[in-house]
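Only one protein chain is missing; all other protein chains are in place.
We call the chains A, B and C, going by the order they appear; numbering starts again at 1 in every chain.
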Amino acid sequence: MASQLEGSLAVARTVARCRPQVVCAYPITPQTHIVEALSRLVGSGELAPCEFVNVESEFAAMSVAIGASATGARAYTATASQGLLFMAEALFNASGLGLPIVMTVANRAIGAPINIWNDHSDAMALRDCGWLQLYATSSQEAADMHVQAFRLAERCSLPVMVCMDGFVLTHAFEPLEVPDAAAVDSYLPPFQPRQVLDPLDPVTIGAMVGPEAFTEVRYLAHAKQLEALDEIPALAQEFEAGFGRASGGLLSGYRCEGADTIVVALGSVLGTLEEVVDERREQGAAIGAVAIKSFRPFPSAELRAALSGGRRVVVLERAFSVGVGGIVSGDVHAALSGLGLPLHTVVAGLGGRAITRRSLHAMLDELDGDRLGELHFLELDREVVERELTRGRDHARPGPHAENILRELGVVGAGPV
Amino acid sequence: MFEVRIHGRGGQGVVTAAELLALAAFEDGLQAQAFPSFGSERMGAPVTAFCRIDDAPIRRREPIAEPDAVVVQDPTLLHHVDVFGGVRDGGFILVNSSRDADALGLGELLERHGPTRLLTVPASEIARARLGRPIPNAALLGGLVALTEIVSPGSLERAISQRFNGAAAANNARAAHDAHVQAAAQLARRAAPARTDG
Amino acid sequence: MSDATSPHQSPGTDGGPPRPFAITLDVGSSLANRTGAWRTERPQYVRRLPPCNDACPAGEDVQRWLYEAESGGAGYERAWRALVRENPFPAVMGRICFHPCETACNRCELDEGVGINSVERFLGDEAIRRGWTLPAPGGPSGRRVLVVGAGPCGLSAAYHLALRGHHVTVRDGAEEPGGMMRYGIPAYRLPREVLDAEIDRILALGVELRCDEPVSDLRAELREGGYDAALLAVGAQLARNVDIPGGTAAHVIDAVSMLRGVATGEPPRLGRRVVVYGGGDTALDAARSARRLTGSEPLLIYRRSRERMPAHAEELAQAEQEGIAFRWLSTISAAGEGHIEVERMRLDENGEPQPTGELERLEADSVVLALGQSSDLTLLEGLDGVRAGDGVVEVDERMMTGAAGVFAGGDMTPSERMAAVAIGHGRRAARHLDGWLNDVPTADPPRGELAGFDALNTWYYADAPRTVRPLLEDVRRQSTFEEVVHGLDADSALYEARRCLSCGNCFSCDNCYGVCPDNAVLKPGPPGEPYAIDLDYCKGCGICAAECPCGAIEMVPEEI
Partner (left out) sequence: MSTRFYQTGTFAIGNRLLEPAEASAQADPDRANSLTKGHRACQGCGEALGARYALDAAVRATGGRVIAANATGCLEVFSTPFPESSWRLPWIHSLFGNAPAVATGIAAALRAQGRTGTRVVAQGGDGGTVDIGLGCLSGMFERGDDVLYICYDNEAYMNTGVQRSAATPHAARTATTEPVGRQTGNPFGQGKNLPLIAMAHEIPYVATATVAELRDLERKVARAMELRGPRYLHVLVPCPLGWGSDPAQTIAVARLAKETGLFPVFEAEEGRMTGVSPIRRLLPVEDYLRTQRRYAHLFGDPGHPETVARLQREANRNIERFGLLAEPGEDGEPGRRGDLLEILETDGGERG
C-alpha cells in the first residue's frame, strides 16, 4: 500500500527488505539519502543481521562489497558521479570475479566543471565495466528494480547497477509503494554463492589469467550478460505476478502502435516524454516512445522489433561521447542496422538542465520540419557557443571536424539538409 | 492538475513546505508530487520547491514554469528573484509579510489577479509566537489552504502531525491554524460589498 | 559459533553451480609445477669430522656420545656405550685427561669450549654407580695374546683384544694394575676406587691379569707361554736424573719414586722446605703431593718461563691455588745440606734459557727431581729386529716393532706421554694386532673433512658459558689426598652436553626443513631421523645450507 515518500527512502526501505548482510556507505550527492536511511534501518535493528560499514572512499566501498560477496554475504552499496568513477577499478574487478553485488547509482554529471546535478555521464562512462545496468523511469520502478536486481545478480553471478536519476527521482516526494516484505522474501531466495571463501572448502579466487585463457574468460562474461536478456523479462513477469505491478524488464513502449516517430530514452524523462507524446497524439501526430530499462545487456533484438514499425527514430540521451555524439544511439543504430531508419540523437538534460515538455515539443517541431540534425543538443545556447568558437577561431584555425560540429548545430549552412 | 511553486531561503523549510502540501493532498486521496529545485543546500541561499496535485498519477518531472499558485516565504526575494515568473493571471499568490500588498509594491499585481487571489500573512510573526522561531512554512501553508482550498485544513493538520513530533507538531499546527484564520478573515473582508453610507 | 558448518553448500562440488572458469582455482594445484627443473645446484647432507674427535688421542667419537647424552635419562647409557666403544676408561679419563678435545672445540671461538671431559667423567661415574657392563667379548678366536704392562695402553689393548675374542694375558711387575694411573697420578686427581672399578670391568671380560710378574725375557715368555702375539706397554718408569754438584750431601729424590711411595702408602721424608725441580705435570703432581705431605708450601723451580712450562694450565692453576711457590728462569746449580744454589737464567732470541751467572742460595730440606722419564727396555734383549734408542722402541704405522707379531704402544713408544695417548695406542695396536693375527691388512680409517668454525652458522646457538666443576675447598686440599675436582650433577652434565655444536653432523634442528621457501625439504621419519630433499621442487637456492647451524649440508653442482 502506497505512502507519500521520497524516492531515496523508498529505495532504502526496499533494499532493506532484500536483506543485504553488508551495506557499505560513502557519502556523495545525490545518493546520500539512501545510505542515511539504510544506516537508520540497521541502527534501529529493522535490518538485521546486517553490517553497515562506513568506508573511507567509494573505492573502499566497492572493495568491501567484493570481500563480503566473496564470503557469501549479500552486499549492497550506492554511489554517484565522481564516486562511481573512483570505483572504476573495483567495478571491473567485481564483475570479473562474478560477484553478485547490487548498487544504486543516483545518476549525476561528472566534473570538471564540478556539477552535482543529474545526467547519465557517470553510468555511461562505465557501461563497459561488465556490470548489468538497469535504468529506472520512476522512483517506484527504481524501488522495484532493486528486488529484481538482487535476484538477477545472484542468478547470473554478476553485479547489477540500478540507475535512477539524481534529484529528479531520488529527491522527489511521491506516493510510492515499498514492496511487501513477505512478497520480497518469497521472490528473493537466500543467496547461494557460486564461489565462497570458506575454510571448510577452500578455493583460490582471483587468479592471474594469461593470454591462454583471458579471451575465453571475457567471452564467458559476455555470454552471461546475454543470458541475462532472457532472465530480465522473466523476472519482471514474475515480479508483476507477485506484486501486481509492472516494473523493469528490458524495455517498454508507449503508444508505439502505428507510430512514425519513436523517441527512445532512458530514465526519468519518460514521464514527461509520455505527456508530450499524448499531447502530440491529440494533435494527430503518429508518435510513440520507448524506454530502455536494461542498457547492459543491450536488448538489440527487442528494440529492433519495437522500432521496426516506425519511420524515424529519435534517441534522447542524458549523456554523450565527446568527439562522437550519442552513446545509446550507437547501440540503437547497431540494433537497427539494415532497416534504413533515419536516426537522430538528441542530447538533453546535461548537468541538471531540466528537460521540459516545451523543449521536447520544440525539438519535435524541428524534426517535423526536417530541421533536426543527426546530433542535436536540446536547448543549447547557440549564441554563447558560437561566440566562444569564433573567439577561438581567431586564435587557432579549426579543422574540418570543428566545421562539421557547427553544421550539426545548424550554425553553419542551417536549413534543410 | 494544480501546481504550486514555493520561494524561500535555505533554512526556512521551503522543501518541507512542498512536501507537507503533497502529504496533505495524499491524505485527501489525491496524487501529489513534491520536489525541490536542487541546489547545494546552503543557509540563506534562494531555494525553490514545487508541488503538483492532481486526481491522476503525475508523470511529468519538469520544474513548474507556470504555477497555479506561488508562495513567497521571504519578501526580500521579491527584488532578486522572478518569483512571479509564469504565474497566470488569476493565479494565487501568497506572500509572507506583516505589511499589505501595496506596502510591498505589489498593488499592480493585486489589481491584475484580483483581491481574492493575492494575500500577505505575517507567517514569521505567527511562527515566532507559536514556535519561538521564525520558520514560516507551516503558517504559510495554513494561509495557502485558506486562499486556494486545494487541500482540506484537516489533511494539512494530519500532514503536519505526521511530519513533526510532539510539541513541534502541535505548535506548527497552531501556527497553520492561526494563519488560516487570518487569511480567511482577510478574504472575507475583501469579499464583503463596500459600504456606501457614512 | 557456527563456524563448524559453513552456511553454504560447497559450490563447484557435489552438483552446486560451477565455479567461475580460470579466475577461481582449486587449492594446492601448483603441485603440478615441478620447480626442481630450475635448479643448478642441489643441497646434500654430509658428515664432517668434528674437531673434538679429530683431537682425541683415545680416538673417541666425542660428538656422537655427546649427541646421545643430550637426551639425558636413558641417553646417558647410550652415550656411555658409544664412548666405551673406543675407550674403556671414561671415569678415569674424565679425571686425568688433559682433554685436547676441549682446546680444539669450535665453541671456544663462540664463548668457551664444551666441558667434554666433565661430561665424560659424569658418564663414567654413572656407569660405575649403575653397574653398566661392557659389551660381551666375541666368540673365542683360539688365539693367545700376551700384553706386557697393565697401564692404560696395556689394559686398553687387552679390552679391545678381548672384544675380538682373543685370550689375553696381562703381565705387570707391580702389585696392582694401572701403571702410572695408579703409581704416578696422585689420589687427589684419581681416586683409586674409580680406577679399580674400570679395571675390574675389563677383567670381567675374561682378561687374565698377572701382577708381581714382570717380564724380563720376552722371547722366552712368548715361546713358553705359547702366545701368538704380544703387545708391549711397559711405560716409562725410569726417572731421568741430572748430576747436581753436592747432590750427595743434599736429600735429593726423583718424582717418580716419590709419587710411587705416596701411592703405596710409604711416603718419603721430605722435611719442611721442599724444592721441586722441573716444569712438567709430574713436577706439579710432586709439588702438590709435597704440599699435602708437609703442610708447608713447596717451591717449584723451572729453567724456562711460566709460558713455556710443559705442564697443563689447569694443573698449574690448581697448584697456584694450593699455594705452591714458583721460581721461573732458574736452575739448581748446586745442592748441600739444608740448602741449594740457584742460578738465574735468561731466554735467548730462540727462547732458550741461557745462564746469567747470577747465583742465589735458598734453604731446602729436600729436592725432588721431576725432569722426565724413560723406559726400561731390557725385556727386549735377544728379540731380533727390534730397534730401540733414547729409551723408546720404534714401531711402524701398525705399531708393530721390528719383531713380527710384537707390537708396542704407550710411553715406551715415541709420542706424547699421556694416558689418553696410551689408551689410543692400545686401541689401535689391538686393531692392527688382530689384523696381523688374521692376516688381513689393516690401515687406520681415513679422516673425514674437518668441520672448522667457518662451516658453522653460530647464530642458532644460544650463548651458554661452560659450567665450572666444583672444586674441593682449599683447606682440605692442603692436608688430604681427597679428590680435588668433583663431578657434575646430572643437570650440569646435560647443560654441558647440550652446549655441543654438533660440528659437521646433523642434530635434527629442523632448520633446513623450516627455512626452505619451496617446502622442498622433507621430514620422512620421526624426530632424529635424517631429512630428505624433494628434488621435484627444490630450486637450489641454498638457504638450507646457509642456515644449517652445524655445516651438515653442502651445495653440489647439478650435472647438466
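Just so we're on the same page, a contact is a pair of C-beta atoms (placed from the backbone, for glycine too) under 8 Å apart; a residue touches a chain by one contact, two chains touch by 3 or more.
All figures in this text were calculated on a predicted structure; none of them were measured in a lab.
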_With touch defined as in the header, list the contact partners of the absent chain among those displayed._
A, C
_Residue among C:265, C:441 or C:527 that touches the chain left out of view_ = C:527
*Contact residue for the chain not shown (choose from A:90, A:250 or A:316)*: A:90
*Could you tell me which of C:87, C:106, C:156 or C:508 touches the chain that is not displayed?*
C:508
*Out of A:37, A:50, A:129 or A:184, point to the residue that touches the absent chain in the complete complex.*
A:50
_I need the residue numbers on chain C that touch the omitted chain, in ascending order._
1-3, 7, 22-23, 25-35, 38, 70-72, 459-464, 491, 494-495, 498-502, 507-511, 513-515, 517-520, 523, 527-528, 534, 537, 539-543, 545-547, 549, 555
*Name, in rising order, the residues on chain A that touch the hidden chain in the full complex.*
21-22, 24, 49-51, 53-57, 59-60, 63-73, 75, 89-90, 93, 97, 197-199, 202-210, 212-213
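Just so we're on the same page, only the chains that are shown with their structure count from here on.
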*asked:* Thinking of each chain as a vertex joined to the chains it touches, would you call that graph a line, ring, star, complete, or other?
replied: line
*Chain nearest the overall C-alpha centroid of the shown protein atoms*: A
*asked:* Taking the mean of the CA coordinates per chain, how far is chain A from chain C in Å?
replied: 91
*Inter-chain centre distance, chain A versus chain B - centres from mean C-alpha coordinates, in Å*: 36
*Separation of mean Cα positions, chain C and chain B [Å, integer]*: 114
*Could you list which residues of chain B touch at least two other chains?*
none
*Considering the complex alone, what residue numbers of chain C touch chain A?*
3, 5-13, 16-27
*So in the complex, which bits of chain A are touching chain B?*
3-4, 6, 29-30, 116-117, 167-168, 171-175, 268-269, 271-272, 274-275, 352, 354-358
*chain C contact footprint on chain A (complex, rising order)*: 72, 96-98, 157, 192-196, 198-207, 209, 213, 216-217, 220
